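One chain of protein is taken out of this complex; the other chains stay put.
Entry: chain A
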Amino acid sequence: MSTNLERVRKVLAGHCELPPQGIDAQTSLVALDLDSLTMMEIGFGLEREFRTSVDDDALSDVTTVGDLVRIVESCLSPG
């Protein structure tokens, strides 16, 4: 079964060109050259992949791929 990081990576790959060396939790989203619309689309992609609702405001504060994983995991956690 895919880890959440792998699932987030899959969503990112659908919306931007990932670096050839790959990405990990520390990869900066600035380095991926994502504009605000693309971040919205990634939010939609995460919602679809994880079947959850992702808050826009939370997305505006993310800086790394790991932040995205944490946001998704917080949306998935029951509490």
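In this section, a residue touches a chain if its C-beta (ideal position, glycine included) is under 8 Å from a C-beta of that chain, and two chains touch if they have at least 3 such contacts; residues count from 1.
Going forward, contacts and distances are computed from a predicted model.
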Answering from "Urea ABC transporter ATP-binding protein UrtD", "Beta-ketoacyl-[acyl-carrier-protein] synthase III", "Transketolase family protein" or "Peptidyl-prolyl cis-trans isomerase": the UniProt protein name of the missing subunit is "Beta-ketoacyl-[acyl-carrier-protein] synthase III"
Contact residues on chain A toward the hidden chain run 35-37, 40-41, 43-45, 48, 56
